[in-house]
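With one protein chain withheld, the remaining protein chains of the complex are depicted in position.
And then subunit A:
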Amino acid sequence: MSILTVKNLTKQFGGLVANSNIDMDVEKGSITAVIGPNGAGKTTFFNMVTGVYQPTSGDILLNGESIVGLKPHQVTRKGIARTFQNIRLFGAITVLENVMVGMHTHLHGGLFSTIFNLPHVRKEEKEARKEAYRLLEYVGLESLFNEEAQNLPYGAQRKLEIARALATQPKVLLLDEPAAGMNPKETSELTKLIYNMREELDLTIILIEHDMKLVMEISEHIVVLDHGEKIAEGTPDEIRNNQKVIEAYLGKGAAATAS
């Protein structure tokens, strides 16, 4: 059963076509990778799925329901969370609070009861703190909970972005280059984390990644974009031997020599 369906998705910025007629079906519970050379339109694609950009045309369905036209916070409430290529944490607040921001929608204290600090709100805030701490434990950052996020090492910041995204209780998690800038040890930890999340948290994961070792190891389905168009999709093995993909990455000449 597909949880996310994308139909004829197109995004134009003036004369530039960033995404053109992309179709995609993402199986529930799968790990899908979106790959392609720089400038292929991968992040634009993520931005449309999360409501940051409105598509020029086409449709995005989450569990059969269109999410085109929704604002980013509404899309996230429907169950799509993401991390960012260039880390975008709230740098000046603590690690724990970063995760708690992600819980915003799941705390039910309305404005009125928050202002008057009614007991049920206080109880809920306390629960939220515990839950946030549990999420930090899950990604292995619990010892840093009281640090300001900007003081964290790079790899830890990437993990914190994942914890914060998990706090929104997503059904689909979009990871934009989660392994960028990580050393091999961190990358293998991350690989394990992505697997575990899928297994334990009942998540569907879509990732953009340039680390081909990670992509081939982890994903069941790969979609390849080039110049805003989908040029191939399939299993890792199919993609590895796809002529068009090799051309896109290495150029026609190289592809000819390779075969």
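What we mean here is this: contacts are C-beta pairs under 8 Å (C-beta built on N, C-alpha and C of every residue); 3 or more make two chains touch, one makes a residue touch a chain; residues count from 1.
Going forward, contacts and distances are computed from a predicted model.
Trainee: From the names "Serine/threonine-protein kinase RsbT", "Acetolactate synthase", "Aromatic ring-hydroxylating dioxygenase subunit alpha" or "Branched-chain amino acid ABC transporter permease", which one matches the UniProt record for the unseen chain?
Mentor: "Branched-chain amino acid ABC transporter permease"
Trainee: With respect to the chain omitted from the figure, which of A:Glu27, A:Glu97, A:Glu217 or A:Glu247 is a touching residue?
Mentor: With A:Glu27, A:Glu97, A:Glu217 or A:Glu247 as choices, the missing chain is touched by A:Glu97.
Trainee: Which of A:Ala81, A:Val95, A:Ile208 or A:Val245 sits in contact with the chain that's absent?
Mentor: A:Ala81
Trainee: In the full complex, which of A:Ile60, A:Ala128 or A:Leu144 touches the chain missing from this view?
Mentor: Missing-chain contact among the listed residues: A:Ala128.
Trainee: Please give every residue of subunit A in contact with the chain that is not shown.
Mentor: So the residues of subunit A touching the missing chain come out as 50, 52, 71-73, 76-77, 81-82, 84, 88-93, 97, 100-105, 107, 109, 111, 114-115, 117, 121, 125, 128, 164-165, 167-168.
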